[in-house]
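One protein chain is absent from this view; the other protein chains keep their places.
Take a look at subunit A:
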Amino acid sequence: MINLEVPAKFAQLVDQAHQAAAEFFRPNSRKYDREEHTYPKELDLLAALLDGLSASGGGAGAGGVRRETVAKRGNQNGANLRLLLGTMEMCWGDVGLLLSMPRQGLGNAAIASVANDEQLARYAGKWAAMAITEPDTGSDSAAIRTTAVLDGDHYVLNGEKIFVTAGERADCVVVWATLDRSKGRAAIKSFVVDRTTPGFELVRLESKLGIRASDTAHFRLTDVRVHRDNLLGSPDIDTGFAGVMQTFDNTRPLVAAMAIGVARAALEETRALLNEAGVDIDYDRPWTTQPAAAATFLHLEADWEAARLLAMEAAWLADNREPNSLQASMAKAKAGRTATEITLRCVELAGAYTENSLLEKWARDAKILDIFEGTQQIQQLIIARRILDKSSTELK
């Protein structure tokens, strides 16, 4: 029976995540925006608290995206939707701090999604970052150049990785490398590399436009020896890439949720400032008869709501074991571009360009959400190929 409200059973989780965002993230938002590369130590306490809750609102999630094969029993509202809603609330607080949550890295999502039971046990409680992008390879992840060569019981990794979120702070990094560059995507595997492994060198931390609380690392791998048990998924060429990519069907809605969270923060703040300035938002009067600021706000809020519902649909499909790659990309595309539009427009509406307000920060933070885990244009490609029924050679 059609209903698009947040399920009552998740109300408590949403409330807890909101309180955590309000008490731990917001008060530290500006501090770690100014002090880029400083470890937000307040998060250790929060992470310990969240570890004690059945469902945290963590970044990519430590365990929320694994696709279990259980019999379907009617309509399900499960882990995917729960994690999505938690992420929205946390990012209402601060996106950069959420991305800095200990043990909530994207690498944790990959491990949770594709690791075997032994690996799951071995990496329990570890903080795992994810390293895909290289200096010359971004969206084209099938073209990565970092190599892995089997030598006895170890793979030897060589290459360079950039844009590794929380790479310095994490315990380990899930590194994508190719077993054979001539075989394309089929030869790409992911390896869990401990940060202390010899040859795994931190080159630098980036200085960024936004999400400055979150560290972004650049690594060089020189003859890094990784035990073969650290390979996630199948070691055979020709299998496994689809599984690795499937991780993204589940994490794209979470990045959409981050965008929806920060955009809501901007809308709430702007509405309050407009009210102070004597402009109220009227849902009944036509927008054409309202002040331009109110009409603009309604426009932004409608886009925001569309993004939010698209993300909820994608997570709901995952909860119900339905394919959701199309909806995940739609949610990411809509939320990414909408969050940038909303936060930038809110700076304009509220005249809040200075650091006295968080609005200017949110406008800087939001931009990355239309880029990482598949840019706007990559999402459009995925959507277009699906609805036009085109292969990647036909629609490049």
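Convention: contacts are C-beta pairs under 8 Å (C-beta built on N, C-alpha and C of every residue); 3 or more make two chains touch, one makes a residue touch a chain; residues count from 1.
Operating definition for what follows: contacts and distances are computed from a predicted model.
S.K.: Given the choices "Sugar ABC transporter permease YjfF", "Alkylation response protein AidB-like acyl-CoA dehydrogenase", "NADH-quinone oxidoreductase subunit F" or "Oligopeptide transport system ATP-binding protein", state the protein name listed in UniProt for the chain not shown.
M.R.: "Alkylation response protein AidB-like acyl-CoA dehydrogenase"
S.K.: One chain is left out of this view; which of A:V14, A:I237, A:L298 or A:I371 touches it in the full complex?
M.R.: Here the residue in touch with the unshown chain is A:L298.
S.K.: Please identify, in ascending order, the residues of subunit A that touch the omitted chain?
M.R.: 1-9, 75, 77, 81, 283-289, 298-299, 301-303, 305-307, 309-310, 312-313, 316, 327, 330, 333-334, 377, 379-381, 383-385, 387-390, 394-396
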